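Only one protein chain is missing from this complex, and each of the others stays in its spot.
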Amino acid sequence: MAPQYAPSLRSCLAPMLLVLQLGFILIYAFYIEIESNVKVYGITFSNLYPEFQDVNVMVILGFGYMCTFLVRYGFSGTGFNLLVAVIATQWAIILNGIENWYYRGKIRIDLKSLVVAEMCAASALISIGVVLGKTNPVHLILIALLEVSGFVLNEWLLQTLLKVPPLNSIMLLHIFAAFFGLMLTRILYRKGSEQPFEKEKVDNKTGLFSILGTLFLCVFWPSFNSVLVDNRTPGRRLGAVLSTYLALAVSAVTAAAVSSLSSPEGKLNPIHLQSCMLAGGVSIGVSMPAVHQPWEAMTIGFTAAVVSTIGFRYLKSHMLLAFECHDTCAVLSTHGLPGLLGWLAHLLLQIKDCDDHTTAIRFAVFHICSLLITISLSLCMGIITGLLLKWNFWRPPQDKKCFDDQAFWKFPHLAVQK
Amino acid sequence: MAPQYAPSLRSCLAPMLLVLQLGFILIYAFYIEIESNVKVYGITFSNLYPEFQDVNVMVILGFGYMCTFLVRYGFSGTGFNLLVAVIATQWAIILNGIENWYYRGKIRIDLKSLVVAEMCAASALISIGVVLGKTNPVHLILIALLEVSGFVLNEWLLQTLLKVPPLNSIMLLHIFAAFFGLMLTRILYRKGSEQPFEKEKVDNKTGLFSILGTLFLCVFWPSFNSVLVDNRTPGRRLGAVLSTYLALAVSAVTAAAVSSLSSPEGKLNPIHLQSCMLAGGVSIGVSMPAVHQPWEAMTIGFTAAVVSTIGFRYLKSHMLLAFECHDTCAVLSTHGLPGLLGWLAHLLLQIKDCDDHTTAIRFAVFHICSLLITISLSLCMGIITGLLLKWNFWRPPQDKKCFDDQAFWKFPHLAVQK
Partner (left out) sequence: MAPQYAPSLRSCLAPMLLVLQLGFILIYAFYIEIESNVKVYGITFSNLYPEFQDVNVMVILGFGYMCTFLVRYGFSGTGFNLLVAVIATQWAIILNGIENWYYRGKIRIDLKSLVVAEMCAASALISIGVVLGKTNPVHLILIALLEVSGFVLNEWLLQTLLKVPPLNSIMLLHIFAAFFGLMLTRILYRKGSEQPFEKEKVDNKTGLFSILGTLFLCVFWPSFNSVLVDNRTPGRRLGAVLSTYLALAVSAVTAAAVSSLSSPEGKLNPIHLQSCMLAGGVSIGVSMPAVHQPWEAMTIGFTAAVVSTIGFRYLKSHMLLAFECHDTCAVLSTHGLPGLLGWLAHLLLQIKDCDDHTTAIRFAVFHICSLLITISLSLCMGIITGLLLKWNFWRPPQDKKCFDDQAFWKFPHLAVQK
């Protein structure tokens, strides 16, 4: 029988964090050094630094504040996001360097390694959005470690087996993270959660914090999509920035239109606007290598917002009732569906550009294989992670403590809530 | 007789957004392409990108959060700001490219076009501040489209008739937007609004959100003023950044001093500080081409803050009672008066620098003409827009629904407001 009070995390969270952190320091001490040859691939430090900072703001501030919408879960939203982000980044730097370590005995890191690691961390943060509020921080850290491992493995498989270019395989993070998270929440399903949880609510101040996080994501998304674009071909980076900007603009407008259409009173739902305006950025990220014209980006943004808003409106409750997937941040409609759409757009645009049938078919086969590998691996990793987390050793929060900061945080001088 | 419940926007807002957005996509498909020659005017992508992002943050986060101060209007403040910003930017890209289209058949866009378009969008956002809370989103979008059209027309007139340099004519956006907005609110005047509206209130949490927006504007204003400065003359951009920083610093201090002086108890009014510290940025933006010394910038910042704070304190209610202009965000004292002051400072400094009388008089005549054209055009466009918006077809909100999110937004799981 579950205990009547929330289980203490003291004997579980603190040792885990300390062991992990000391382990990382040891690994870094033996195997990691700073790249001394600063100018690699024509990208100088000053060229990359502002975009690195934009990605950093997205990962720490954007994802962190987007998760504050739950009225009693703001500290957990931002605090656990930060913990997961920094742990996942340190872990991803190690994993991404394994190949280098194998050949040279040392992993050399520069600003680009950090950017790539932050993107892996972003994929972990997306997965965590699915189970937010129904897990404790120990769970979240385990999820992050396994998700990042799976994602790096997936990248390596795609690059080794199918010669997918690095940028394309990284951008599949949205698809990987969404399916990983959905499979995980399916396995961690709590009986009785067809009804909304007691504290799964929003109020208008936490809503504003959440919009702040979303706007950070939205404003800096052009950097997220362009930072890894090869600088040697002039204009590719400019194209990535303009395409992302336009796609986001179009999807914001479209999300508002569809949200208003799908409400009987014609009112807008701020959550629609929030999660569906990002759909444009997601799908353009996945399809970017094949987007060359502004109107292509805009059409992708438009379709993504329509798919995402309709998905949010009708699919979220369906997923819960039919598949027992409780998806706190609607990751399926924000990242999953637009990611698939972007994958499809990439396929269609690339086929359109091919001169002969053979190349087109070859490309299609490879492209479909890369999707299948990504989805199967993400589902497998989701199952493994889910089974591991079901173990009672990790002390899952009770149903009535879900979505509640009080289970994990303590303020000595809290003003009485009025 | 007006209906007792708020009119539904479903049949009006959604079709309008969809038609507009699909129209934009069509126009972009036929006429707009991405500039492939990346290095134009000596400005490379990497040089411009950080400042573009700063302007983007100002337009989306700065203006958006500045408008959250109304206690029940936070979602509208940020949400409608976002919608208007992205629609106005897409529209401005088209309008700004018409001349190119006329000569070459195609509009080529690069990062600079996007920055200029965002500045046009900023002028629409300033105008919208005047009527915030008393209009519905359909109105706001119409205002944005017409204001941007008027502003681009004004720019074209100034550049064609008077050979005003592009940067100078863009910086008149503060004056254009303020007078456009004031004329608009004059025409849309609602009887009985001499008394403050029922919900036109601030609380201390929304006040903090609003300060956040203002500080975003304040921090990134140096980028706003310097991003379009020609990089070929070395030092001009540095001068613009330093002047703007100093002017903002001086006007923050001065606004606090005047605010404390004008209160019988010596207390500060946070709204004074907020709107009047921006006055320095506005007036330095307008007068920048003639400012060469730090002390000139500081004196302009000082005067702007004094004028703006006194304008806010005494002119706002006077405008309402005497001219029936209800100005929600005090745009007259934040953008209008400091803009005029900056125009005057530009005139005086330029005359001081002239060697002979003839040049000075020529310059003064041209400078006065450019102001007259700007103000007349803005007032005309304001009248046209106002008359269009008076049409009941657009379903204006009722008086008691003004400044209320509930007329436009719906949350499914809202926590009970305590």
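For reference, chains read A and B in written order, and residue numbers begin at 1 within each chain.
As a working rule, a residue touches a chain if its C-beta (ideal position, glycine included) is under 8 Å from a C-beta of that chain, and two chains touch if they have at least 3 such contacts.
None of these values were measured; they are calculated from a predicted model.
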item	value
Touching residue (missing chain; options B:Leu26, B:Leu153, B:Leu238 or B:Ile361)	B:Leu238
Touching the absent chain when the full complex is considered, from A:Leu83, A:Leu157 or A:Ile310	A:Leu83
Selected residue (touches chain absent from view) among B:Leu20, B:Leu142, B:Leu208 or B:Leu379	B:Leu208
In subunit A, positions touching the absent partner	8-14, 17-18, 20-22, 24-25, 28-29, 32-39, 45-46, 49-50, 53, 56-57, 60-61, 64-65, 68, 72, 74-75, 78-79, 82-83, 86-87, 89-90, 109-111, 114, 137, 205-206, 209, 212, 405, 408-415, 417-418
Contact footprint on subunit B, counting only the chain that is left out	46-47, 50-51, 54, 71, 196, 200-205, 207-208, 211-212, 215-216, 218-220, 222-223, 234-235, 237-239, 241-242, 245-246, 248-250, 252-254, 256-258, 260-261, 263-271, 273, 277, 292-295, 298-299, 302, 417-418
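Here is the rule we use: only the chains that are shown with their structure count from here on.
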item	value
Distance between chain centroids, defined by C-alpha means - subunit A, subunit B (Å)	35
